[in-house]
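A single protein chain has been omitted; all remaining protein chains appear in their positions.
Moving on to subunit A:
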Amino acid sequence: MTAPIIEMRDVSKKYDAGRPALDRLDLTVDTGEALAVLGPSGSGKSTLLNLVAGLDRPSEGRVTVAGLRIDGMSEAASARYRRDRIGMVFQFFNLLDDLTVEDNVLLPARLAGTSRDEARERAAELLDRLGLQPHHARAYPGQLSGGQRQRVAVARALVNRPALLLADEPTGALDSASAAEVTRLLAELNAGGQTLVLVTHDVALADACATRTIELVDGGIHRDVRGGTVAR
């Protein structure tokens, strides 16, 4: 039996006096799972991701990731947590336009204090694995296609060998060919043992990658199924 990597207990998040974005949510994600989080706009998907990433704190409840309570962490501690234990992929890539592809990938490693040489070795290996050519390493993000940029973002997310990869609409800004490319990549990563949490509207992505899918409605889990079939 695999150990849970994410445990959320009785988690609520309120932004104002209105309805909570998450409402007394309980969720456990096991190591090696690829969890797809589906749901309509405003259902709490991004809030869930932000709480797991340590970008935000719950109003109530506990969030434990890889054995670490993160719901009450200081800003510095949550930064270290993100650096050491998770990788993040965003819909609009969030690459830094004035850094080369290689420097973008190196950034989390360098922030973590990894030596430049060691980090470059790891970056080269990742870029190669993700199908990017050596000359791409010296290019700037603006010179790449959307799919290539998202692969760079994935490489950056993986550079510190995170226990958990979080992806927020990773195919949302891509054309269908690039989306398929990224979908295949994420599936391969999960097949290799990487735990994934995907927030998406893209049913095809969920079908292709997810080993489990939950659907959020009004801040609560409406459905929780094995595989990517929840929307069918």
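By our rule, a contact is a pair of C-beta atoms (placed from the backbone, for glycine too) under 8 Å apart; a residue touches a chain by one contact, two chains touch by 3 or more; residues count from 1.
Just so it is clear, contacts and distances are computed from a predicted model.
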Protein name (UniProt record) of the chain left out of view, among "Glycerol dehydrogenase", "Phosphoribosylformylglycinamidine synthase subunit PurS", "Secreted protein" or "ABC3 transporter permease C-terminal domain-containing protein": "ABC3 transporter permease C-terminal domain-containing protein"
Omitted-chain contact residue, chosen from A:7, A:33, A:56 or A:215: A:56
Touching the absent chain when the full complex is considered, from A:45, A:122, A:136 or A:156: A:156
Among A:12, A:31, A:64 or A:100, residue touching the chain not depicted: A:100
Hidden partner chain, touching residue among A:19, A:69, A:116 or A:222: A:116
Residues in subunit A touching the chain absent from view: 50, 53, 55-56, 75-76, 79-80, 82-84, 88, 90, 94-100, 103, 106-108, 110-113, 116, 140-142, 156, 160
